[in-house]
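Provided herewith is a single structure, encoded as structure tokens, for subsequent inquiry.
One protein chain is absent from this view; the other protein chains keep their places.
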Amino acid sequence: MAMSRDQIFGEVQEVLVDALGVDDDEVTAEATLMGDLGAESIDFLDIVFRLEKAFDMKIPREELFPAESLMNNTDFVNNGKLTETGLAELRNKMPYIELGEFANDPDINKLGDLFTVNTIVSYVDSKLNAA
Amino acid sequence: MASLPIVLTGQKMRWIWIDKFVEFQSGRRAVAVKNVTLAEEHLHDHFPGFSVMPETLMIEAMAQTSGILVGEAKKFQEKVILAKVKKAVFHDYVKPGDTIKLEAVIESIAPEAASTSGRITLGEKLIAEIDLMFSHIDQNLAGKKFPTENFVFTDTFKSLLHGVLVNGAASGTPESEQN
Partner (left out) sequence: MAETMRFILIDKIVSLESGKEIKTVKSVSLAEEYLADHFPTFPVLPGVLLLEGLIESASWLVREAENFAHSMILLSEARNVKYKSFLAPGGRIEYTVEAKTIEENVSSFAGFGVSENQRIVEAKFGLRHFNLADENPSMAAIDAKVIENMRQRWKLLKN
């Protein structure tokens, strides 16, 4: 069952509107989950459960939202920034994400900005189209 | 007639909002009942002159029904607390003399959290739909200090299950959970 990226976006949008209590028009592709949409720890879990139902797939929370385990690991974080190992781990866990500027200044406080609606759409897309 | 469980000190438990479970399918679904009575003094304030069961206490009753369902699925090893009310919609109010039925279903369950849906009915009438999220706090609030014992699932809460689990009749096949 192939889903186009647009279709995936539509479903993801609905999930985020329900989980976060925001309006349709706030859920743009570039909107950050934490900064723009106000998502927090418990919301991430809510989002994962809803995505699992919407797309009929299993989503280990760690796969979609690796930030927490990254941030709590001293191998990956030093002085408030991701180490080389940490950056590599991030790239490894989220191959579909655009690191851009973040790679030059991997401030962990900015980690949240990487997680946009697009991040979720890309993740679902990659999982649906995997073997 | 249901009475509030009494612990050894003779003090009444003041924060149990369900009377008993009438059905319990481990890991899946549970049904509890609650008699709404004027003996519950909180009703006198809500409202003075005409008592109705406060909607938030109906949410609590559902949280206890769902929370015990989720807790039991984890063999009461986790401290499971209410983290989010996804939605609570009320279609009518409930008065002293009414007996409400609370049906809770586990929608999703993971090591860190669980999501439940629930319905409260009065006879045939749908009173409320309440969807909740529970957090397993030891798994989620690293760094915050909590007492080690499971203060959430005291003996009193667990005792609400004695009638339904021990008899075996109401249990479905428990979901296998590796712990």
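Every chain is named by a letter (A and B) in the order it is written, and numbering of its residues begins at 1.
The rule we apply is simple: contacts are C-beta pairs under 8 Å (C-beta built on N, C-alpha and C of every residue); 3 or more make two chains touch, one makes a residue touch a chain.
The structure displayed is predicted, hence computed values, not measured ones.
> Of the residues B:D19, B:E60 or B:E107, I need the one that contacts the missing chain.
B:E60
> Among B:I16, B:L69 or B:A114, which residue is in contact with the omitted chain in the full complex?
From the options B:I16, B:L69 or B:A114, the contact with the absent chain belongs to B:I16.
> By the contact definition given up top, give the residues of chain B that touch the hidden chain.
11, 13-16, 40-50, 52, 54-57, 59-60, 63, 81-90, 93, 146-147, 149, 151-152, 154, 156
> To test your reading of the contact rule: which positions on chain A touch the chain that is missing from view?
On the chain A side, contact with the omitted chain comes from 19-21, 40, 42-43.
The criterion applied here is as follows: only the chains that are shown with their structure count from here on.
> When the C-alpha atoms of chain A and chain B are each averaged to a single point, how far apart are the two points in Å?
It comes to 33 Å between the two C-alpha centres.
> Name, in rising order, each residue of chain A that touches chain B in their complex.
That would be residues 18-19, 41-43, 45-46, 48-49, 52-53, 61, 72 of chain A.
> Which of the residues in chain B come into contact with chain A in the complex?
83-84, 86, 107-108, 110, 112-113, 115, 133, 135, 140, 142
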